[in-house]
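Next up is a structure, given as structure tokens.
Missing here is one protein chain; the remaining ones are kept as they sit in the complex.
Which chain is which? They are A and B, in the order written, and residues in each are numbered from 1.
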Amino acid sequence: MSKAKLVKEFFQYLKENKKLWLLPLLIILTIVAVVALVSQAPAIAPLIYSLF
Amino acid sequence: MEKTYILGISAFYHDSAAAVLCNGEIIAAAQEERFTRKKADASFPIEAIKFCLNYAGIKISDINEIVFYDKPILKFDRILASYLHTAPLGIRSFLKAIPLWLREKLWIEDQIKKDLMYEKDILFTQHHQSHAASAFYPSPFNEAAILTVDGAGEWATTAVSLGNGNKLDILETLEFPHSLGLLYSAFTYYCGFKVNSGEYKLMGLAPYGKPIYKEKILNNLVQVNTDGSISLNLTFFNFISGLKMINKKFCKLFGMPPRRPEEPLTQFYMDIAASIQEITNEIIVAMAKHAKELTGCKNLCFAGGVALNCSANNVLAKSGIFENIFIQPAAGDAGGALGAALYVHYALHGNIRNPQNNNDVIPQLPGLGPDFSPEEIEKLLKHYGLNYKKMSDDDLYKYCAEKLNDQQIIGWFQGRMEFGPRALGYRSIIADPRSADMQKKMNLKIKFRESFRPFAPAVMEDFADEYFDIPSSSKYLTPYMLTTTQILRKHLKNVESFDSTENKISLLGIDRSTINAVTHLNGSARVQVVREKDNPKFYKLLREFYRQTKMPMVVNTSFNVRGEPIVCTPQDALYCFFASNIDILVLECFILEKRTQSVKMDLTEWKKKIIQD
Partner (left out) sequence: MEKENYSRLNKKTLRTFCISFSIGMLLIAIFSILRQMFKGDSQINFIPAIITGILSCYHQIAAWVVPDNPSLRKPHFAIFAMLFFYITNAIWKIVTLIIGTVVFGIIFYLIFTITSVVLKLNKKDHIKNKITGWQKVPEKINLPEQCRKLF
């Protein structure tokens, strides 16, 4: 919920302050963040295995 | 009356802390570093939060609101803008900062909820709002101008606000990268001290030098306008997206490289320190003038890291711009936790604020941390098999006063730990201020630190004006050791040697005043005026010392060795006692003498946590 809140408020901030040029950056950032998150989750980690 | 609890948190940048209010009253506040024993600990303050909740006798589910002292989106915007300004340069700093933001700092709300198992939404105040609130709401003023100056919050580096009753409005700001705090930190780095923790060392070094580089700095590095606004020449600085504060151009300007931390201090760096200190004084006075023009108030509240610059505070107080000045002792980021909570209580919920009730600052300051019962302490002493004596209060004061007169150094551990960087008679090391030798002795044998740094006096309120020239506007500053003052000429000796001697550090060992150990080179002292109502035990000790010696003050330095935070628990005090050359340890009503101890404490684990600073 808080993650969604952050994303929603971020876009609100960009809109209110007319900083839409940040969007390409943020999309890449989001992808990086998602990969980082996913690579920590054991059940859905196709790319990065944990050392045993 | 139903109880409303608010928890304020500051974290992730430097100096994490937590504070808890109950119906607007400050119940507890503490810095995380005191519990983790890691200096300037910036990690999530889970220990400080646990302490605050325990002290308040509540669980996390009893907290009505949690507020964080900084707005992550605004700050991230500034970080992104910084890297965009310098891209493609700055990749090293970029690779350090951005992953950290993506992994942690953007998800602060999530982290707080997860770590504390808290379900409600978290509130977020602006950084300078938190600073302003931390100074205004505990102050004795119904109305005040509020000046907040630090390195950088989100975009603002400086703010002028107006506090009125329970309202707090930011009026104007100066924005990143033009920052007095960052300018001072740049010079802190240049003189070989650690950024964000060594600024007060630069301030302590300044009296050893002359401000001969002032013009060079003003002509090249910073433009200072009459309204107090400043503009940095960014071509000399690297802090926007570099790993260091300054660049080669900066060093070339002065013709010297940055000093390495353990290199000896030469006259050049002392003069640099003096120059930047004088400029800082002038900028702060100009900013204060601007705050006065904007608000028309006669009172000033001052906060932000720069508000801990006691030399500048003295100049500000003497300028007479404001009738009264108040600085809350934890004026830096740690105080932001307290400020954020107070802002929510007063500004958001509109609760009535009545400073006239106190006619003074709120009585709880600065002792907001943990205290320990005699039973807990005695159990610990027995556990280690230490030799100790238990004394009544009156016997304790007599005994300590005798030992101080005997030139012995005492570790004084009483009551609730202070909130903020200064030790104010709750976690202090104290000694006789009279001897010329004491400064050197304490520096090398207790603090294991560079010998140029002065100590500070704690003086009984009744005698403060007999020794120090304290402007009336400083009356709310001196109880918290937040300003320097001039020692009265009648107490100074060999004054002519101050200016004429080339090697100023050599002056340390000579007889310079009737209170040598606390007299800085320029005849100043960072005084704490002790009032009986603030700290009755400490006051009574001073009174007994005066009765025996006619000296109404002691040296008061923080109870820690170099590289560790101020002690928090009796255990920490014991480690420091055994690791240094403190002669006597006082833990509440218990006395330990070093010479009677047959047991040696194992300091191996303790030593691992000491950071070189």
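Keep this in mind: a contact is a pair of C-beta atoms (placed from the backbone, for glycine too) under 8 Å apart; a residue touches a chain by one contact, two chains touch by 3 or more.
Only a predicted model underlies this, so the values are computations on that prediction, with no experimental measurement involved.
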Contacts of the hidden chain among displayed chains: A, B
Touching the left-out chain: which of B:L174, B:M417 or B:I610? B:L174
Just to verify: which one of B:I63, B:M245 or B:V344 makes contact with the chain not shown? B:V344
Which residue, B:S16, B:Q31 or B:S82, contacts the hidden chain when the whole complex is considered? B:S82
For the chain that got dropped from the picture, name the residues of chain A it touches. 5-6, 9-10, 12-13, 21-22, 24-25, 28-29, 31-32, 35, 39, 42-52
For chain B, the residues touching the chain missing from this view: 67, 71-74, 77, 81-88, 91, 94-95, 98, 109, 121, 123-126, 129, 160, 168-178, 225, 227, 229, 231, 234, 240, 290, 343-344, 347-348
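One rule holds in what follows: only the chains that are shown with their structure count from here on.
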Quick check: how many Å separate the C-alpha centres of chain A and chain B? 37
Under the definition above, what is the set of chain B residues touching chain A in their complex? 72-74, 77, 80, 98-99, 102-103, 106-107, 109-110, 113, 121-122
For the chain A and chain B complex, residues of the former touching the latter: 2-3, 5-6, 9-10, 13, 17, 19, 22, 25, 29, 32-33, 36
